[in-house]
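For this depiction, one protein chain was excluded, whereas all remaining protein chains were kept in their positions.
Here the chain labels run A, B and C in written order, and each chain numbers its own residues starting at 1.
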Amino acid sequence: MIQDKNRKREVIVKRIANELKDGDVVNLGIGMPTLVANYIPEGIDIMLHSENGFIGLGPSPKPGEEDKDIVNAGAQPATHIPGAAYFDSSMSFTIIRGGHLDVTVLGALQVDQHGNLANWMIPGKMVPGMGGAMDLVVGAKKVIVAMEHTAKGESKILEKCTLPLTAAREVDMIVTEMGVMLVTQDGLLLTEIAPETTLEEVIAATEAELKISEDLKVMEV
Amino acid sequence: MIQDKNRKREVIVKRIANELKDGDVVNLGIGMPTLVANYIPEGIDIMLHSENGFIGLGPSPKPGEEDKDIVNAGAQPATHIPGAAYFDSSMSFTIIRGGHLDVTVLGALQVDQHGNLANWMIPGKMVPGMGGAMDLVVGAKKVIVAMEHTAKGESKILEKCTLPLTAAREVDMIVTEMGVMLVTQDGLLLTEIAPETTLEEVIAATEAELKISEDLKVMEV
Amino acid sequence: MNKIKTIEEALEYIKDGMTIAVGGFLGVGTPEKLVDAVIQKGIKDITLICNDTAFPDKGVGKWVVNKNVKKVIVSHIGTNPETGQQMNEKELEVELVPQGTLAERVRAAGAGLGGILTPTGIGTVIEEKKQKINVDGKDYLLELPIKADVALLKGSIVDKKGNIYYNKATKNFNSLMATAAELVIVEAEKLVEIGEIDPSDVMTPSIFVDIIVE
Partner (left out) sequence: MNKIKTIEEALEYIKDGMTIAVGGFLGVGTPEKLVDAVIQKGIKDITLICNDTAFPDKGVGKWVVNKNVKKVIVSHIGTNPETGQQMNEKELEVELVPQGTLAERVRAAGAGLGGILTPTGIGTVIEEKKQKINVDGKDYLLELPIKADVALLKGSIVDKKGNIYYNKATKNFNSLMATAAELVIVEAEKLVEIGEIDPSDVMTPSIFVDIIVE
């Protein structure tokens, strides 16, 4: 089982980066999902969507080279790549909601075996708001959850979410530091397991029932 | 009663031009309404809307100076004035339907005392389609009908339209070569009468009941 | 990803019976080369989504004359007598849609909306067979999305990634059709290198465009 915090993140975001295909239009959520951009395989051409209003998000600017009119959806200074395009919020969500976004990668507080996702509030504690997440999860062709498998020792992969949902039955894939799970009609299917990790460890850390793929592979990260 | 075809048109469009106010955003329909642009009083600033996608329609270009990318909604070569703006059809009808258009001037086949308008088809005979007319009549703050009072001796101002409607109860004002009529809660109110025209002539040419304003004026044209 | 193809290559994606959305307003902003290529290839039974049927010798009006279409969904047919004639002879089905409603229905398809509520058409024949919904005491018609298999666009300036800039009154329905089709083909009036269109000025982002022809 991977213990190092940084190594956990690396395993998760590297694996997700390998999931992307040439030509994909991708939205990466704030936090860990953003790091996926650092591992996109050579030779494939990805267009990153920033929901504040552009496609063609580039790397962070060098200090002193920030443009006040270019930020990402987390208000961090950003850049655009050649061939980028800026637009208003209505077009930004036309892209998201209209099925023009191939992949969205988001963090989660909880996700369950039906593909339900909760990531926008903890009643009475923390209510950041959903921002663009509800639209992203409903609209993207493929929804990938990027998160650590557990929080404070508790499983985040449940039979049924207990927190208010971001969207119902929309998650396609969950990637954690322990493995890769697909949401299927029959529940969660573990298709890949992380290096240094045993099947027993994954099952013990997962509240939801896990089906194990007959073709279970080790995550290539 | 005015008999000359050109004089009729002139009376109608001049009177409508006098109805426009400084700063008005105005859409002029194809045909006679277009001529209103030629009589806009000095010193008032009107923005003409062209539903194919711009605001700031200017006069026709000189022969040889046509720009293939600038036409009016009738596909005639057009120009734009300084400060014009081009946009797509969705913005064009946002302007129309969203209440951002002060005045629309349209022709009619029939109009009735309830403010119903028919101007887009004659079943079995002529079906040009409504184009932008249904949106214009529903959306504009003020709907002015510009037409001759009669067609082939028959009144075009009826108790009740018999042709398929363009919109129900949306017409505010009717201007013909015989006078100016307002659509009120109580029916049509004749507020102005054309020069060289008698009240008896107007009433005889109008199928709908006409209330006569106590303050009836002669059209200034 | 190289999106640049010949017109012949692009035409391979267009089949008989498809629903095709075409940009342009009375032919202005219509990709005439693509329109002509469809005629030349003899594509049949097209359902056309367009603002109008243009003129007999211009834009999609030529498709009506050449009988490439079985149905048109448009706001206006008055400038093309051939459309009215074929309609009267029941050779051609014509669905007339108010222009603003047409724009919103195409946009709704592109934006993933289930429909929009418009006041336009209330009290007219446009109401027929449509759901009426009352909001705050006012009646609206529920108008549903219209989506196409293929969209044919005309771009004034197109970069090699597919970003489009529409000059002046050529925008019209082009930017809407771009969002509402499975496959989007743009005919570039001027093809430029990636980066030559200022990213703030792009009117249709490249991600909507599948094929670029010159």
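Just so we're on the same page, a residue touches a chain if its C-beta (ideal position, glycine included) is under 8 Å from a C-beta of that chain, and two chains touch if they have at least 3 such contacts.
Remember, it's a predicted structure, so these values are computed and weren't measured experimentally.
**Q** Since one chain is left out of the picture, which of the remaining chains does it touch in the full complex?
**A** Result: the unshown chain touches A, B, C.
**Q** Thinking of the whole complex, not just what is shown, which of A:G43, A:P63 or A:G129 touches the missing chain?
**A** In the complete complex, the chain left out is touched by residue A:G129.
**Q** Out of B:M32, B:I55, B:L117 or B:L158, which residue would touch the omitted chain in the full complex?
**A** Touches the omitted chain: B:I55.
**Q** From the list A:M1, A:V71 or A:L182, which touches the chain that is not on show?
**A** Counting the whole complex, the residue in contact with the absent chain is A:V71.
**Q** Touch as defined at the start, partner being the missing chain; which of B:M1, B:I30 or B:A84 qualifies?
**A** Once the missing chain is taken into account, the touching residue is B:A84.
**Q** Which chain B residues would touch the chain omitted from the figure, given the whole complex?
**A** The list for chain B reads 22-23, 25, 45, 47, 54-56, 80, 82-87, 90-91, 93-100, 139.
**Q** To test your reading of the contact rule: which positions on chain A touch the chain that is missing from view?
**A** 50-54, 67-71, 73-75, 78, 80, 86-90, 92-93, 96-97, 116, 126-135, 138-139, 164-169
**Q** Identify the residues of chain C touching the omitted chain, counting contacts across the whole complex.
**A** For chain C, the residues touching the absent chain are 104, 108, 111-119, 133, 135-136, 138, 140, 142, 144, 165-168, 171, 199-201.
One rule holds for everything that comes next: only the chains that are shown with their structure count from here on.
**Q** Find the most central chain, measuring centrality by the gap between its CA centroid and the centroid of all protein CA atoms shown.
**A** Located nearest the centre of all protein C-alpha atoms is chain C.
**Q** Which chains are joined by the largest number of contacting C-beta pairs?
**A** Contact tally peaks for the chain pair B-C.
**Q** Per the centroid of Cα atoms for each chain, what is the distance between chain A and chain C, given in Å?
**A** 35
**Q** Return the distance between the CA-based centres of chain A and chain B, expressed in whole Å.
**A** Centre separation, chain A to chain B: 56 Å.
**Q** I need the residues of chain B touching at least two other chains; which ones are they?
**A** none
**Q** Find every residue in chain C that makes contact with two or more other chains and list them.
**A** Answer for chain C, listing residues that touch two or more other chains: 107.
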